[in-house]
Structure formats: structure tokens, C-alpha cells
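For this view, one protein chain was removed and the others were kept in their places.
Labels run A and B following the written order; every chain starts at residue 1.
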Amino acid sequence: MLEQIYNHFNDIVAAILFVIGFSNLLFQKNLIKKIIGINIMDVSIYLLLASQGYISGRIAPILTDGSENAVTYINPIPSGLVLTGIVVSVSVTALMLSMTVRLYRKYKTLDLDEILMKVRREKEESEK
Amino acid sequence: MKDLNNKDNRKLYLIFRIVASILMVCLAASLIICMLDMPGLFSSEHPGENIVAERYIESGIEETGAVNFVAGMILDYRAFDTFGESNVLFAATICVMVLLLVQKPLPRKYRRKKTPDAIEGSDSDSSKLPECKEYYEELREEHEIEPKRIKNDVILKTVAKFAVPFILIFGLYVILNGHLSPGGGFSGGAIVGSGFILASVSFGFDKMERFLNKRSAGIITFVSLMVYCLAKSYSFFTGANHLESGIPLGTPGNILSSGLILILNICVGLVVACTMYSFFSLMRRGKI
Partner (left out) sequence: MDFVMNFPFFSIMLCMFAALATFMLGRKAAGIVAKAAISITLIMSVVLTAWLHMSGESFVYMMGHFPAPWGNEIRAGELEGIMAVFTCIIALLSMTTGKTSIRTQVDDTKQNLFYLITCLMEASLLALIYTNDIFTGYVFIEINTIAGCGLIMIKNTGRAIASAVRYMVVSLVGSGLFLIGTTLLYSITGHLLMENIFDSVSELFSDGSHIVTLTIITALMTVGLSIKSGLFPFHLWIPDAYAVSIAPSSAMLSGMVSKGYIFLLIKLIYRVIGFEVFKETGVFDLIFIAGVAAMIMGSVSAIRSEHLRRMTAYSSVSQIGYIFMGIGIANDAGMVAAIFHIITHGLTKSLLFMSASSFTGKKEDIRIRDIKGMGHKHPVSSAAFTAAALSIVGFPLFAGFIAKMLLANASFGEGYKMYIAICAIAISTILNVIYFFRCIINLYAFGGFEDKDRENSIAGGDTAKEEAEFLPTRYERIVHGVSVSVLAVLNLYIGVAPKLLTSILTKGLNVFN
């Protein structure tokens, strides 16, 4: 058991980080903390991908010394997926941050529950 | 805070917390079970080590001309993914613009509304109307538009004067060498964009606006994305119809090599640089 855990150390850390990010995203009321949660979640997936792609003793997939043997280099696919994933997470983070900026300027708070309550009050007033 | 002080709601909230924590523990447990079942870490017997990865490395150079296998993979073999990825960035830019861009013309509800005085005096300048002033105040409050003067910081200015050129040159190097060394359009573009941000923070937005304003940033983004789309459409179309693409691959290892990859990297780099700067500028003062 211990040996197995040792063998999968990176993966287990990634899983724990994923759950931490996930629960941050769901249960934090503060919008900035939610955004931090999204980023932790994404980073844990990149950690998982990167550690799945790495093979001990091999080098980064960029041609050096003219060796074109697949045994020399690590698997390039996970690296490519991580690159794509980073761009996606940057865009999502920027979008969430700008929504937070707008909401903060309007309602002067970062607490999502409070914002929703103010929104509800606004709606009730507009209906009167 | 009426809702939260209610006793019933509090109880419900507590139950929700407990159930959710149990669910999270379950998720963690199942993920760890999954992870223990994964192929061993760093071993060469990973299922990913199959014909797919092999071809990317062994025939990558003949087929794409890129020395950096990852660049060759994401910009040539799996180009559709990367095409989607740059569109994610574009979509996010548009959404941020919708949210934060403060436009000059008045919204419709203030345009026709004229006070009796204004009609009598036939004063057509709409910005003098009291309602419009109210609107602008509202706008200023909601967007906290950046004050024009920024503090004169000698240390920041001096350091930035030295650092910005180097940052920009390094970013350009990373973009142009994307097919030869680690890096590429996105990372290089992010570096160039951070250079722009540093320049705008230290020298003021007015100076940056001379060459990077809404118009020029829009045109750069539009042209680069258009070139990207056209280049990729051409290569998808010829590839699927089994036509020769006719794009020379050049000598691997040279700057001018690897066909479309260099052009695509430059396009992505330009888009990302403009996007990073406009994110910052929009969040800071509501315009590019």
C-alpha cells in the first residue's frame, strides 16, 4: 500500500489539489476566493497531465543532438494539452475577474450571497 | 442579512454544508482510488507511449519542419484544438469588452429626454443637460474611471525605461523562436503584453494610447485572427481533399522554416499581447 502511494505520489497530490480547488469554487462566498479555487483546480489537472507525460531519464521534446528516436524524448501530447488548457484557464479567469470588478463597483461587496440579496432587493423595489 | 439570521435558514445551511462536505470526501476518495489504479509514475510503459507519440517525434521534423516537437504537434497535427483555443481567448476578450468597455455616446434613455429649458434655448449640446451629467456621474461611480494624473514615481520610471525594451525584445524572441525552442505564440505574447502593461503603469496611459488604442488593438487582433483562420482553413481544406499544400518547410533549425507554424506563432503572439494589455486597461479604466 505504502509503496503504491509512493509510486503515485504526484497523482494523489493532484487529486487532493483538485478537491481543494473544487470545494473552494463551490463553498467560498468570496468571489476572489472562488476564482482562486478555479485556478487551483486547473493547475491540479496540469500537474496530473505533466506527471503522466514525464518518463524518468528522458528529455524535453525538442530536437537536440540530432536524435530522432522516440526513446530519447518524453511524450509530447500531455505537454500540448497543458498548453491548450493554460490558455483556456487564463481566459476564464479574466472573464470571472472582470465580472467581479463590475459587481464590486456596483454593490461594494465581494460576497456572492450579499450580492444576490442586494440584487433581489433591487428587483423587489423595481416592481413596486 | 435577514435571510441568514433566520433560524430555519441557518439550519438548512448547516445541513447543506454537512452533505456537501460528505460529497467532497467521497469525490476525494474516488479520485484517489482512480489515481492508485493509474499506470506507474514516470515509467516507460505508460499507455500514452504508443504509435501516436512515436510518430510525433520520429517523423515530426520531416512532416512539420519544427524542431520543437510540441509546437509541431499543437500547430500542425492537432491544429483544430489550438484553433479552438485561440477562439476561447477571443470570446473571453469580447465578453470582457461587453462588461467593462465604457462607450462615449449616451444610452438611449437619456438622448431624447430634454428638459423644458433645453428645448427653449435650443441647446443641442447634450452633455450640458442635467440628466446627462447625472448619467456621467453614475457612470463614473460604477466604473471608477481612472483619474488622468498619475503620481510621478522616479524609481518606477527609471527602472521601466531600462526594463521595457528588454522585456519586449525577449518576448519577440520567444515568439519568433517558437518552433525552435521552448515558448511560442502564447508565452511570448504574454511577455510582450506584460511589457506593455509595465510601460502603461509607469509612463501613463496617454503615452501608450498613441500607438495602442481601441482602434489599433482591434485592427491588430482582427488581422491576426483573420490570417490565422485563413491559413488554417487552407491547410484543413487541402489536407482533407488530399491536395498538396505547396508550403515550403525550409531547413529545420532555421528561423525561416516549418511552414505555417512561424506565421501562426506570430499571429497568436500579436493577439495575446493585445489581449493581455486590453484586459489590464479595461479593468483599470474602462477603455483600451
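Criterion: contacts are C-beta pairs under 8 Å (C-beta built on N, C-alpha and C of every residue); 3 or more make two chains touch, one makes a residue touch a chain.
Note that the structure is a prediction, hence the values are computed from the model and not measured.
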### Summary
Visible partners of the omitted chain are A, B
### Message
In the whole complex, not just what's shown, which of B:Tyr56, B:Phe186 or B:Phe205 touches the removed chain?
### Response
B:Tyr56
### Query
Of B:Leu12, B:Ile94 or B:Val159, which one is in contact with the hidden chain?
B:Ile94
## Note on the structure
Sole touch to the unshown chain from A:Ile16, A:Ile45, A:Ala60 or A:Ile86: residue A:Ile45
### Message
On chain A, where is the contact patch with the chain that was removed from view?
### Response
18, 21-22, 25-26, 31, 34, 38, 41-42, 45, 48-49, 52, 77-78, 81, 84-85, 88, 91-92, 95-96, 99-100, 102-103, 106-107, 112, 115-116, 119, 122-123
### Residues of chain B (touch criterion as defined above) contacting the omitted chain
30-31, 33-34, 37-39, 46-52, 55-56, 63, 76-81, 84-85, 87-88, 90-92, 94-95, 97-99, 101, 103, 105, 107-109, 112-113, 218-219, 221-222, 225-226, 229, 233, 235-242, 245
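Throughout what follows, only the chains that are shown with their structure count from here on.
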#### Entry: Interchain centroid distance [CA atoms averaged], chain A/chain B, Å
16
### Summary
In the complex, the residues of chain A that touch chain B are 4-5, 7-12, 14-16, 18-19, 22-23, 26-27, 51-56, 60-63, 68-73, 75-80, 83-84, 86-88, 90-92, 94-95, 97-99, 101-102, 105-106, 113-114, 117
### chain B to chain A touching residues, read off their complex
1-4, 17, 20, 24, 27-28, 31-32, 34-36, 38-44, 46, 48-49, 52-54, 56-58, 61, 67-70, 73-74, 78, 81-82, 85-86, 88-89, 91-93, 95-96, 99-100, 141-144, 181-182, 184, 186, 252-253, 279, 282-283
